[in-house]
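One chain of protein is taken out of this complex; the other chains stay put.
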Amino acid sequence: MGDKSSVLPLTLVDQLVVPGDVILDVSALTNRTIKLGGGLRQDADLITVTKAGRLRFSKPNKYWVESSQRRYVPSVEDSVLGIVVDSKADNFLIDIKGPAIAFLPVLAFEGGTRRNIPKLEAGTLLYVRVVKANPDTNPELSCTDTSGKAAEYGPLKDGFMFECSTGLSRMLLSSPTCPVLEEFGKKLSFEVAVGLNGRVWVNAESPSTVIVVSNAILKSESLSSTQQRILARKLLEKVQ
Amino acid sequence: MGLPNESGDLLSKMDSDASRRLFPLRFYESHLSISTRPDGRPLKSAREAFVGPGDVASADGSAMTKIGSTTMLAAIKMEIMTPSADKPDEGSIAVEFYMPPICSPLVRPGRPAEIAPVISKQLYDTIMSSGMIDLKELSLISGKAAWMVYLDIYCLDADGALFDAALYSAAAAFSFLQIPVVSLSEEGRLTIIPEEGNGNKSDKDVVNKGKRKLTISSLPFSLTCGLHKNYILPDPTSEEETLMETFVTVVLNSSGHLVSLYKPGGPVLAQTSTIQDCIALTRQRMTDLQKSLDEAITEMKVD
């Protein structure tokens, strides 16, 4: 790809980019708003890359860089898996693998009032939504969806949680369903919760299922979709 | 009305001392825009430099320098040592730069300043690179005895451009250095004769008679320039050093050779033209520094 740098494509979309690359000149677009996702920033008239990864574009105007990391940077509307660290009068303190501890207000549960504050002990695993993510303050979480319903959010009981890269968790959440999960889903019954912060929780009736699924997920990061299917089928044969 | 304008209005209404503390960067840039610096200097001029003997009685050579209010005291102590086996006819130099708590509110007792060892290393490298001192000249008896030169520089007041002032004081201390008289005893051991006891010894015992000064071939002089946006601001004060983040230190020796060009990162990238400007400014500065040092040396001789 470096060889082609002399003959540059008109757009870098779907190409692999590294920090410093200029992907767009805003002054060239007249009267158009664009939305920038992770890994991009505006530098005067130019849009430049800040992280290495693949540049993605979604119509009409969204650009972002897809990359994989071990550390999570909170972003609004992400569903993440958090661990309760401590509880204070107004907030639960939650570790979401980010640079700062996140706050979960004690009233941010479905029908939450002062009288029915849930008891969450330190170490509890929660499936939560990021509500506020300003760099200058601690991120804020919620255990409800935008309409105030509990949806799937809340404490996760039993099961097994493991950490992975943010790229892997994004792959697991992508649609169509990730091949590994799809193959296992045909034969086994299990539950998964995937946090965009690089945490995955798996639960099933038998511990052996949990182990097989977890290992398969961890192994699948660097595999193509066909390879994932083969891996899943092989493992399934062994289990059954 | 945007926020920047409001604070701009506020700035003009405010007492200058208050604005200096509250909006240091804006205060500073408003000065730059009218081609002056907060201490009244024009943009491209360095502060006045002063150099004089350091009056450290216990040292063999000492010097005190001031650049603006940055004050350095350098002292050289010479000791006899056995030279290392791989370089039998060379002496050696050790440089140490100290930042005691007296020099700045940022240095607390018990917690040495992080920058001090870095400046020590830089000074040592610069002195060695400049070719100012011929290490062979520090040899007394090849393979047996040579001078170990301890150069200690104390920062008494840290108000920016520490390296420049420290290097200047080092150059001056070497210029003022009087090598102590050494005598050879019957057992073949060398000892330093104290100044007063000089007359009692017979002249033939003295090894280094008539060689009390180092030949200093070319002195290094340095100038640190801060880069801020498109401005090149030589000789920053400590206040300016907190506002700017990019510095270029150029060291030239008296023959015009480049001894060191030190730019440790910084958000402003140096273009070739910027580097040329910095070198040109250092050339100008060098003549000033050299002149005041020469004056100080002649004064010393008169005394």
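Order of writing sets the chain letters: A and B. Residues in each chain are counted from 1.
Keep this in mind: contacts are C-beta pairs under 8 Å (C-beta built on N, C-alpha and C of every residue); 3 or more make two chains touch, one makes a residue touch a chain.
Definition applied: contacts and distances are computed from a predicted model.
**Student:** UniProt protein name for the omitted subunit, picking from "Armadillo repeat-containing protein 4", "Exosome complex exonuclease RRP46 homolog", "Elongator complex protein 5" or "N-acetyltransferase domain-containing protein"?
**Tutor:** Options "Armadillo repeat-containing protein 4", "Exosome complex exonuclease RRP46 homolog", "Elongator complex protein 5" or "N-acetyltransferase domain-containing protein" considered; the missing chain's recorded name is "Exosome complex exonuclease RRP46 homolog".
**Student:** One chain is left out of this view; which of A:V18, A:V76 or A:A122 touches it in the full complex?
**Tutor:** Selected residue, touching the omitted chain: A:V18.
**Student:** Of the residues B:S130, B:S183 or B:S222, I need the one that contacts the missing chain.
**Tutor:** The missing chain is touched by B:S130.
**Student:** Could you tell which one of A:P60, A:P135, A:P176 or A:P207 touches the chain left off the display?
**Tutor:** In the full complex, the listed residue that touches the missing chain is A:P135.
**Student:** Would you indicate which residue among B:D39, B:D55, B:E79 or B:E114 is in contact with the undisplayed chain?
**Tutor:** Of these options, the touching residue for the absent chain is B:E114.
**Student:** Residue-wise, where is chain A in contact with the chain that is not depicted?
**Tutor:** Given the touch definition above, chain A has residues 1-3, 5, 8, 10-12, 15-25, 39, 41, 43-46, 48, 50-54, 67-71, 73, 99-101, 135-136, 221-222 touching the missing chain.
**Student:** Determine and list the chain B residues touching the chain excluded from the picture.
**Tutor:** Touching the missing chain: residues 106, 114-115, 117-118, 120-122, 125, 129-131, 245-246, 248, 253, 256-267, 269-272, 275, 279.
The definition used in the following text is that only the chains that are shown with their structure count from here on.
**Student:** Roughly how far is chain A from chain B, going centre to centre by Cα mean, in whole Å?
**Tutor:** Measuring from centre to centre gives 54 Å for this pair.
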